[in-house]
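Report on the structure given below.
All protein chains but one are shown in place.
Up next is chain A:
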Amino acid sequence: MTERRIVGRSVPRTDAVAKVTGAAVYAVDVVMPDMLHAKVVRSDRAHARIRGVAKDAALAVPGVLAVVTGGDLTGLFPRFGHIVADHAILAIDKVRYYGEPVALVIATDPLIARDAVPLVEVDYEELPAVMDVSAALAADAPVLHEDDYSDVPDADTPPGGNMSRTPVKVTSSHPNVAHESQKGWGDVDVAFTDAHRIVETTVHHPMLYAYAMEPYNAVARFVEGTLEVVSTAQHPFMVASDLARVFSLPLSHVRVSVPYVGGGYGSKSYTKVEPLTAVGSWAVGGRPVKLVLDVEEAIYTTRADSADIVVRSAFAADGSILARDFEITLDTGAYADNSPLVLDKAVNRCFGPYRIPNLRVRGKAVYTSTSPASSYRGFGAFQGNLAGETNIDQAAEQLGIDPAEIRRRNLVHRGERLIPGNRAMDADLVDDLDLLVAELDAGSSGEGRLRGTGFGCAATDAGAVPSSTALVKLLSDGSVLVLTGSSELGQGSRTVLAQIAAEELGVGMERVRVLQSDTATTVFERTTGASRTTTLSGLAVQRACRDVIERVCLAARDVWTDAAGPIEVRDGTVHGPGGRSMSLAEAVQGWFGPGGGEILGQGVVRRTGELAELPPFWEIGMVGVSLEIDPDTGVIEVDQLVTVADVGCAINPTLVEGQDLGAATQGLGGTITEHLVYDGIQIANANMVEYRVPRITDRPRRFRSLIVERADGPGPYGAKGVGEGARNPVPGAVAAAVARAVGVWPDTLPLNPERVWRLIQRAKSTGTASPGSHGSDSGPQ
């Protein structure tokens, strides 16, 4: 292996100085000349027909230029949605949840726009709402979507023709079911009759809010027939595609750019406020319009699907899994957004990285009159993993087998296929688990405190569909520009992609600049998500650099007219026959002559060759926790958090650790304190006081990320992704630790003090710690 100069080193983040000085520009900081400001009029009904909207009082406010409603969007395709185009930009005819945008007020000043919002009067005819899944699936339930949304202008475009399309074939047997999904093989029923032991587990996973600290916002304007949008989007190319459909514009005339993003975690995937902002600009003759949501509005824009999951597993006496049977129900809210894919992933990810001879998974994503649910870091995985892993832990307890041992017996080995037709397992899961278990310790218990440890495993189909491009420009002074469509969300892609380019071209980090996420000036990237950037965008950058090198060698051969023999680039210098050499800059200048030029290299990653099989890689999640619980208050303190980062090659180890700790911390929040609570038609805690994310004092006392590098990923230097992995097993690991500490298995998250205290009381009253005892607690939060 050749010595690497920059890859593998924790070089400082290239965005750090801008971010500590306040110089870093986010979408919310962008100002355009002559810019107007928009505020959204939102529904105060959960389900209602719109009889009319009275705008006059609002329009009479000095400074208000326009009030736009769904009825005003004539000539436009008035909806968006990358799987089902069910989402009206502004409500048309009906509202389907409290908080849905009904009108947009545009004014010269944000305060004026805010003043005018309550002056817009909407006349509603109330309809019965369905606030949860059971109400939505009742025989006489009101139908939320009467339309089948088949009027999509590009519906006939072949798959991939419209980039906003995600290959999910939506099926539904009930009008309030957004999507149904099944997976399975073998004969589950026969396997259950042969079982030594059958273990059944029911779990409820709550609705969550990702809380990206920069709420959704965008600025839009029309310039010379081109729609220009600056936004917080993770996937600007998909957003451009949705906008092109709304305005019937060619993609060449839609430009979406994304500066630094104040957190995404999947919640800024796909299209959010961009169409709303763009129709605002359209309504005022193309003047720039800025729309910034507050946190409450952001919560009503996107949340994570809640899930009810029942799993039954059949085991042999030695703990081998004979069969698993899952039933998953997601509360998807009023619009599909990405939930059909969340469901498909939950179906794929619930049963864990185990050898399962007979499997049946049935899932449905259900429309309700609640805020739309969509992606959030590891979607489908963390909901499903809680059910699957709790079930394995309960089986271990009932069978008298160590929880690590029961997993060792069932984990798939390298090369085995977890799911028929998918990529074979590309990791050594048993070795990873052994590392995890060896690092995790029970610690010493404080006086009168309850203690428990728990851990869990996940392998998720990460990377999404491989299509990435990169353009690398070698400039005439030998410095380098890297163009990519991948967004910097905080994960450090700007740094890692620069490291790859610097390594490949043999130049210093200070000579490389990475430009990201502008659909007009950078190059295509399908998505920034699914832990794919280092692996797939990184591979595109590596290929682009190698293309540059090939072209440099050809240029050098032209410059050295008499060079017979091999020419190569080593350590940033061109070496030719006879010991001659020149710098990269000299190659560019020599080839173009006076005035200089640029040598362009392109890198393309497609679903072909090594990447033909999906997923592009399996993302491994192995997390262990050791907890202390105060028996008087039910408060959990996390003593130790251990993660295994099985990343193939850690291009920047500090950034890898940052992903693991960040992901696991979000998992701890989503397991211990966070949940959105509906009270009637509204969310009772749509704010950051009552929706409690982890604070600095909640951090684990000890954290260790064990980085495993086996160079077994498809990315550059054998890298594979990190970002979601350490999120996924956290709920199950914490639930197991709590069960071992208090003696009763929890079945509902979050494990906040009240719920844990009730589990403790239940254990006391049943005389406790009886193995297999099951704590159902759905008392007030």
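The rule is simple: contacts are C-beta pairs under 8 Å (C-beta built on N, C-alpha and C of every residue); 3 or more make two chains touch, one makes a residue touch a chain; residues count from 1.
The rule is simple: contacts and distances are computed from a predicted model.
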Among "Tripartite tricarboxylate transporter permease", "4Fe-4S ferredoxin", "Carbon-monoxide dehydrogenase small subunit" or "histidine kinase", the UniProt name of the subunit that does not appear here: "Carbon-monoxide dehydrogenase small subunit"
Per the touch definition above, residue among A:200, A:294, A:318 or A:610 touching the missing chain: A:294
Residue of A:206, A:490 or A:634 in touch with the missing chain, whole complex considered: A:490
Option from A:334, A:425 or A:693 whose C-beta touches the chain left out: A:693
Touching residues (missing chain, whole complex) on chain A: 10, 12-13, 15-26, 28-29, 31, 110-111, 210-215, 260-265, 294-295, 489-492, 654-655, 658, 661-662, 664-666, 687-689, 693-697, 699, 703
